[in-house]
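For subunit A:
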Amino acid sequence: MKNNIRVKRVIQRCGCDAILPLCLVYIFYIILHGHLSPGGGFQGGVLMTAVVILMYLGHGYAATTHALSFNRLHGAEGLASTAYVALAMMGVAAGAQFCENILYTHGAIGQLYSSGTIFWMNVTVGLKVITGIGSITLLMLGVLNGQDVDNLK
Partner candidate 1 sequence: MTIVISALQYLGYVLIFPGFLFCFLAGMLLCGIDRKLVAKMQKRVGPPVLQPFYDFFKLCGKETIVPASASKTTFLMAPLVGLAALVVIQLFIPVFSFSAFSGMADVIVILYLLLIPAMSVILGGAASGSPYAGVGLSREMVTIISCELPLVLVLLAVAKTVGSALGTGLCFSLSDIAAYQAMHGSLITKISMLPAAVAMLLIIPGETGNHPFDAAEAETEICEGLLAEYSGAPLGVYKLSHAIKMLTLTSLFVALFLGGLGTGFVALDGIILFLLCVVLTAVSISFVHAITARLKIEQIFKFYWTLVSGLALISLVLAWYGL
Partner candidate 2 sequence: MSPVINALSYQHFPIYAIMVLFLGAFLIAVFGRNRTARNVLALLSITASLAFILALIRPVMLGGEIIAYWLGGRVPAGGYAIGIALEVDALSLFFALIVAVAVFVSGVYSIQYMRHDDNEREYYTLFLMLAGGVMGLVLSGDLFNMFIMVEVLTFAAVALTAFRNTATGALEAAFKYLVVGCIGSTCILVGTAMLYAQAHTLNLAQLAQLLPGNLNTATKVAFALLFVGFGTKAFIVPFHPLAADAHGAAPASISVMISGVLTKSGIYGIIRLTYFLFQTMNLGTMQFLLVFVGSLSMFICVTMALAQHDFKRLLAFHSISQIGYVLTAVGLCTALGVSAGLYHAMNHTLFKGLLFLAAGAVLHETGTTDLGKLGGLSKKMPHTTVLFLIGAFSISGIPPFNGFASKWMVYQATYQKAVESGNIGFLLVTIIALVTSVLTLASFVKVSQSVFFGQLPKELEHVKEVSFGMRLAMGIFALLCILTGLFPGLVTSYITEPAARAVFSVAQYISAMGFDASGVAAESVVSFAHVGVWEPISWLLILCIALLAITIVAVASKYDNVSQRSGEAVDTKYELFYGGEAQEFSQVGGGDLFWGFKHNWRGYFDFMYRLHSGVVNDYALWAVVDLALVMLFSLIVL
């Protein structure tokens, strides 16, 4: 569909800029409270889609790819997965089983940092999903913009 009417994007942009920080805070809230309330790494992470799309709507494709480098996201995703495996291996290193919760000494039930390894695992999963979903969304936006996605950097 050809758009004949020129729109001033300032309203869109202001709206996005207003919501974007809230969205990001919400993501981190959900990830960090994964062990306390419904939610967790994945549920928080998928909200990244919304963030990427908001950025795209407000600032356009070029600005989005400038802010979120595809390669950096890719690298961070690998790091997050590696960190997850490392956390799981800590169980073995401490003389117990793989994935064993060995940091479970701090905090009382209901506190933010109260679940030991699980907290950190949530964080790594969150990071992994943020980056993963983020790069998928970026790719799709790239396709939408007729970019050569095969060589996206």
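We take it that contacts are C-beta pairs under 8 Å (C-beta built on N, C-alpha and C of every residue); 3 or more make two chains touch, one makes a residue touch a chain; residues count from 1.
If you want to know what made the cut, all candidates are chains of the complex that A comes from, given by their letters.
Because the structure is a prediction, the values reported are computed rather than measured.
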Any copy counts here: identify which of 1 or 2 touches subunit A within this complex.
2
Name, in rising order, each residue of subunit A that touches candidate 2 in their complex.
74-75, 77-79, 81-82, 85, 88-89, 91-101, 150
